[in-house]
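Inspection log for the structure reproduced underneath, given as structure tokens.
Only one protein chain is missing from this complex, and each of the others stays in its spot.
Chain lettering (A and B) follows the sequence in which the chains are written, and residue indices restart at 1 in each chain.
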Amino acid sequence: MRHMSPARRVAIIVVAAVAIVAIGVAAWLVFGPGPLAFAGNSTVALADYHEANPTGVPADLAKADAIRRGEYLAKAADCMVCHTTPGGEAYAGGLAFPLPFGTLYSTNITSDKETGIGNYTDQDFLNAVQRGIRKDGARLYPAMTYTSYTFMTDADALAIKAYLFSLPAVHRPNQDDTLLFPFNQRWGMIFWSWAFNPNTRFAPNTAKCAEWNRGAYIAEALAHCGDCHTPRNLAFALDNRRKFSGAVAAGWRAYNITADKATGIGAWSDDEIFAYLAKGHAMGRGTASGPMGEAVDRSFSQMAPADIRALVTYLRSIPAVASSEPATIAAPAPTSPKEGGAVADALGRRVFAQACASCHSWTGVSALSPVATISGSRAVNDPTATNVAQIVISGTQRFSPGAMSMPAFGSTYTDSEIAAVANYVTGRFGSAASKLTAKDVADLRGQTAR
Amino acid sequence: MSSKHAIFSRRSVLQSGLAGGLVLAFPWPLRAAPVNEPEQPPDHPDGQFAPNAFIRIDNSGKTTLVMPQAEMGQGVYTAIAMILAEELDADFAQVMIEHGPPSDKLYGNPLFGVQVTGNSNSIRAFWDKLRNAGAAARTMLIAAAAAQWQVDAASCTAANGKVTHASSNRSLTYGEVADAAAKLPVPEKPKLKDPRDFTLIGKPLKRSDTPNKSDGKTIYGIDAMVPDMKFATLVQCPVLGGKVKHADDSAAKNLPGVRQVVVLDDLVAVVGDHMWAAWQGLNALKVTWDEGQNAKINSADIWNELRAASQKDGVVAKSEGDVNKGLAQGESFDAAYELPFLAHATMEPMNCTVRLSPDGCEIWTGSQVQSRAQQYAAKAAGLPIDKVKVYNHYIGGGFGRRLEADMVASAVRIAKEVSAPIKVVWTREEDMQHDVYRPAYRDTISASLSNGKIVGWKYKVTGSSVLARWFPVAFKNGLDGDAVDSAVDMPYDIPNKRVEYVRAETPAVTTGFWRGVGPNNNVFAIESFMDELARKANMDPVAFRLGMLDGTPRLKAALKLVAEKSGWGSPLPPRVGRGVSVQPSFGSFIATVVEAEVDDMGEVHLRRVTCAVDTGIAVNPDTIMAQLQGGLIFGLTAALWGEVTIEKGRVQQSNFNNYRMLRIDETPPIDVHVIKSGEHPGGIGETGATAGPPALRNAIYAATGVPLRRLPIDRSAIASKKA
Partner (left out) sequence: MTFSISINGTKHDVDVADDTPLLWVLRDVLGMTGTKYGCGIAQCGACTVHVDGNPLRSCLLPVGTIGSRAVTTIEGIGATEAGAKVQKAWLDREVIQCGYCQSGQIMSAAALLAANPHPDDADIDAAMAGNICRCGTYVRIREAIKSAAGEA
């Protein structure tokens, strides 16, 4: 250093300053606020909160045993949907999550001692659910949404354990993940978890009403809405500065559910949000499909109405964030197939005439059931047509009582036909036609959990 | 008599004028409480002139023709009635048509000995028998009239349901002489008409069954209604061959309209007030299955087994010349072709209505095998055959699926547990996932070329034998005659050839006849390879074939005609091709040209189909055309998309969203040219299904240069741009 010229010294200082600023910016980008930071810091520990308990189960279940409470909570946390393959045994795992760098498989969380979690102590279970640490000490990937479940109370988590342990043990060995280096190094998750898992229980906000707190607990600790609806940053952590403003997860678009009137759900009535969560459909707002359809079937539709109302209250409080999707929602299309958008798309129109028009009508307003109305839905107004293509490929399999399903067309229509019909549908019923190619459709097929 | 008339009339169709203005025999009430009267089989037609099993004429002159074969759209009721009426000289506009009851003895197909509508056999098998039946009746009616007039029968003539003695200007209707004719002996060898005198046969005639099909009056099996009946639907194990382990019906039973849940060893049925109630009940069942060994079977395993089996030597079905010497001459080539499992997907799903009483069983269904349906029902009901009545119906698509009677047996087994008559209707999903499937086949061919001609030909079919299961007596010495049909009799002049068959039963999958049967497979492989050989020989595919068809002149003429009508050889745009195929199958000689475009993504667009057919005497030429148009679409549908796949023992296809059908907007113009011929009538119902796929495959070969060797068409193999 003694021989360093002043100019060089200045240069080093500048470089160091830039580096510090860059690190700071990077840190700011990566280490964002927590999921509840938007509501301010008037929080207290649960034990010090004197309003109605926002955790646990609805009042009529409060006196039920742990198994019954755990069933409600397991459904609210929607454990099943990731830990069960289509047609497979409940909670026996094996669902594949294809990622760009390999495939992750969900695990067996039945009480089978050999292949499930039958040997887990209460503390082992809490470590996994709240901290992302397996019984053998290995780290879980954040595909397991423990950064949300960490807000769950110990009592609630252990009730879920009691419920899982009350179900039949299923012997199904876990598959090995096929991640590439360096992603296959689970120990790396120690740092990720250290950085991004708050490892803290839910703290009620005294500036908010009891219903809001209940909604917050359900949304953040149980239903883990943000894991699909909040965009992620470069470190794969949730970017809560854009909380709930929409993202693509597992090949499906999770829409903007902030209070933004144009691109979010700010223009929806409370009843519409309630109906969408409880039944998967709100008149004129479209029908829940894909992962959200599963969430409705397996989770929201099983919740007590008061809990859904609490969720609505909570969602109403999310700050509006405008997203890049177009705000325009197109009106119904003309009755005649020869009028309206995308008329020149011969292949798309052909597929629509063959497979779609019978239910969805040429106007997009179904003459059979409001559930099948596609005009006015986000999906057809999304110019990426991500969900339109996915719905054509895999249909909508609904289990809720009275719900209509849509059959899957992915095995018989080709990628170019599906691209064409998605482009036709967005062009005819949406605000702008998508420009999917056969390759895009092939990529979408590859991204879905299966 | 009168009550019997009323009963017959329910299912009978009054023929009406030939020109459009069609009259209904009986008005159709909109029934608040629907009841279809059971139809009595015409077992003992007292007081009628009934010289044989096919013709009955009562005193009023009402002429009833009993149909030995099933009408499933192929127009056979009209064609059979035309043949009978032609020789009978009946007034065709007034004849009644009636579904035949089960009886191998009376209505057995002369080629099989049992009652079966299949293999495009109705007209070609029954031709002589029906003509004889009609002529015998006419001879007796004339004799009775002549006796009454005391004139020589030879001086009398018959026409339009009347006998006339021209020289005395007297005539009697058939009704007036029916009683007298009934007392006369039945002539064994009546004099048949000279075909030149045919007034019905050979001219397009309106079908007798279509008016009631145009306004919803026709009763199919699925439409049968019996007083106090309940409605049932069923679920079988998703894994083929699996059994019921446990059925939790608590949720199902509590649904409104659900009456009963029937659990049998291999299926669970829900009985309700209507199909919807039963179906909702089915959805609410929680059944655990004993899936059995088949739960391990995947399509890939099945194909591996089939490919391994095709390496074995087969049973020799045909050998001419010295095939090894032939293959050693000139240049030799090999290829293997593969065809997938296919479902029938008849538009009318499987169904059967059953009424059981302590000493009897009645069956309402649409069957291609009425007597077998009766036998299955008797066995399931534990009753003697003569206690089972089968009322056959119009069939909403057979295609071979209704050559089986499994749906009858299961319906009777369910009915045994239910105190009311029941109609069992399968859901489309159940229909598609528990079909008997067209076998998957692998065909291996070696051929040698010398001077533009084939001099050696070795052809081997490997696949499941439908015949061995369905008609064991016909499966002899390891050889399935259907599986090598159109291969042993391939039309080309080849001095040295051998055809072999390897029976390879595929695990899990029960196979069955499917429209076009064995020839579908063989004509596809042979005609595909013919195009590849033509290219090796640097010859035009039509010219190459014409050079080897001297021994089959009727086919050669058809090929020349189709080449002319299709504009063969005229220029086409890029990626558009014409493909030809010829076939000597089912006693008909057919040549077909498909013109198709393959776009950059590998999507195939049909542009035009031309077909020339010599089917011998064309009883109803318009029906011949319709059958070919429809059969071609049936075959092209399969070529474009048809494949049933198995994963973990489960059929993956379930409904029309994943088992795709050609639709009107993908259907090209189809021109069928019927060649006039005096030869014995050939079969026609299956032929189009056989003709379409190889011609399309060859069109794609011409358009892209890609020699596809497997169906359905692999778009990725023929795309010019890769996705």
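Following the convention adopted for this analysis, contacts are C-beta pairs under 8 Å (C-beta built on N, C-alpha and C of every residue); 3 or more make two chains touch, one makes a residue touch a chain.
All of these numbers come straight from a predicted model, not from anything done at the bench.
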So which of B:Pro187, B:Gly452, B:Gly630 or B:Pro707 would be touching the chain we can't see? B:Gly630
Hidden-chain contact residue, picked from the options A:Gln185, A:Ser269 or A:Ser358: A:Ser358
Kindly state which of the options B:Gly216, B:Pro358, B:Pro384 or B:Gly678 is in contact with the chain not pictured. B:Gly216
Which is it among B:Ala53, B:Met72 or B:Val604 that touches the chain not included here? B:Met72
Chain B, residues in touch with the chain not shown (by the definition above): 20, 22, 28, 30-35, 72-75, 206-207, 209-211, 213-220, 222-223, 225, 231, 256-257, 273-277, 345-349, 394-399, 425, 427-428, 622, 626-627, 629-634, 637, 655-657, 661-665, 667, 669-670, 688
Can you list where chain A touches the absent chain? 337-338, 349-350, 353-355, 357-359, 362, 367-369, 402, 404, 407
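By our rule, only the chains that are shown with their structure count from here on.
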Chain A to chain B, mean C-alpha position gap in Å, rounds to 52
Looking at the complex, which residues from chain A come into contact with chain B? 347, 350, 353-355, 395, 407-409, 411-417, 437-439, 442
Chain B residues touching chain A in their complex are 601-603, 641, 652-653, 655, 657-660, 663, 665-666, 715, 723
